[in-house]
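Presented below is the structure to which this report refers.
All protein chains of the complex are present and in place, except for one that has been dropped.
Per-chain residue numbering starts at 1, and chain names A, B and C are given in the order in which the chains are listed.
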């Protein structure tokens, strides 16, 4: 929603954003990979867990450096922290970085002649992909918090993925539930983000179906005469 | 969403699609019938289970033959696999064939003078019917995976249908829950499809109600004067 | 959705509908009252349960008579059963009669100069009232089916009302769940109707909020200059 401010930003700032967006998205995936290996690898697998931790640290430093450069280029000083609050949040909680996916899409799109997909299909693809990445991140974080807690019902990573599916779709059977405060905080965040993102998927799918059926109506008469 | 490609397809391809759509839908129902008998018939009912298996095999061969003919007629070669990705998916997972119901509707519709139902009623009917067929297929598949698993809460086909209702509507009491990996994968698919389809039903019903009440407003004044 | 057919119906048919709608709605409430007393009164309360049963029978005969008269007046013969399918359904399952509430609203409205409420408020009021009446009917029917079943979690009418709230809002904690086939069929019906009706409430409330905030925008400038 900080769209207006982005338009009035200095040209160098906007160029930096366009050029770094895709590499930064690659770094986000590396961050997620490192975090996944760190969480999922058994404790006795030698150096893998340490390499993963290093990967997490290095990618986070990359994010921090990018944030610093952008504060500089924006010319906003410390107001940057408030104006670009979403960037501040995803710097502190890097697992939320998928929410910035829309910027990646814009950056990729601007190199192309015309959009790949129709309007609703793009909203569905963006919201669906973000929900999937957030769900996977939340499954990792909740597994990390829960799997050794006493009385936990989320004991394997499979349980955690199943829990994330239940939660994102708001079905909530209750067979696998976080019991630790940390797990519950992650879960509340997933519920809030997931509700909005999947609501966008559902709403756009509904609008798309209505559009398809409307087009049917318009196309039929000429074929008949 | 591959609508544009369908328009520019060769005429022979489009004729083939229009003529085979309804018979293929019949074959889908036969496939579902065969699968249902195979899953639900007790093990000692003599030849029925084998006949059902044969029916499943034969109808699947029909789907494969149709897919091959359409690759040929489309003139796309192997790009067909990617462009018509929904067709590829439903060839590999025939229980998802109800998703193609919209094509059947179009094929039937083109032989008629005017649509049976108003716009929103058609979206509701299409999304509702697809949700019902997918729910029934998922209930069969989950029953197949679960009913002999240790610790399962889905023990009868009635439980499985009840579970499918809970899941499609996202109520999710949790009294009947899949516990096997296979059952959980089917369940996740049903949640995703069901959420979007029932969201379309709900959204269209809401739009339809608003339309009905708007019409009331417009109709009343002339009646009064 | 049988709106077109209603417009082309004979004048006598439409007059009958307009005149009987409100009395029939009163009869529906009497039917519900009779059913409630029959279900909730203890077995040893003397004549009350018999009086309630008689009330249910008499009001149902009124519904049947109205249905017969309307077949006669419509001039459709047996096609009436199919064209007015909603009327046929609510004749066979009188607990679903609240779904016809929209007709009552129309009948009452036509005697008035201008609508009581704005468009979205009317949709919210209609869908909300229907959902409440259906929820109450379903709570009665489920209590009737469940409260003596072995292993039931719905033991008092309070449990049943709480269960109906959970189900209509799709929260579905699972602390109170129907376990009998009859109870599960009623529950599935409530889920389907409730999902659509509460979806209409939610959607209209959302549209109404957007409208209110839009009006704010438009009203402010003139006040300022």
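Everything that follows uses one rule, which is that a contact is a pair of C-beta atoms (placed from the backbone, for glycine too) under 8 Å apart; a residue touches a chain by one contact, two chains touch by 3 or more.
This is a predicted model, so every value here is computed, not measured.
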Checklist outcome for this item: Neighbours of the unshown chain, displayed set only, are A, B, C
Checklist entry - From the list A:74, A:160 or A:204, which touches the chain that is not on show? => result A:204
Checklist outcome for this item: Touch assignment to the omitted chain, from A:127, A:141 or A:161, lands on A:127
Checklist entry - Of A:30, A:81, A:149 or A:191, which residue touches the hidden chain? => result A:191
Checklist entry - If you put the missing chain back, which residues of chain C would it touch? => result 117-118, 121, 158, 162, 165-166, 169-175, 198, 201-203, 205-210, 212-217, 220, 223-224
Checklist entry - List the chain A residues touching the unshown chain? => result 1, 3, 102, 106, 109-110, 113, 115, 119-120, 122-123, 126-127, 166-167, 170-174, 177, 179, 181, 184, 187-188, 191-192, 195-196, 199-200, 202-204, 207
Checklist entry - If you put the missing chain back, which residues of chain B would it touch? => result 170, 172-174
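By our rule, only the chains that are shown with their structure count from here on.
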Checklist outcome for this item: Rotating chain A so its CA atoms sit on chain B gives an angle in degrees, to the nearest 5, of 90
Item to check | Whole-Å gap between the CA centroids of chain B and chain C | outcome: 29
Item to check | chain A residues counted as touching two or more neighbouring chains | outcome: 170, 172-174
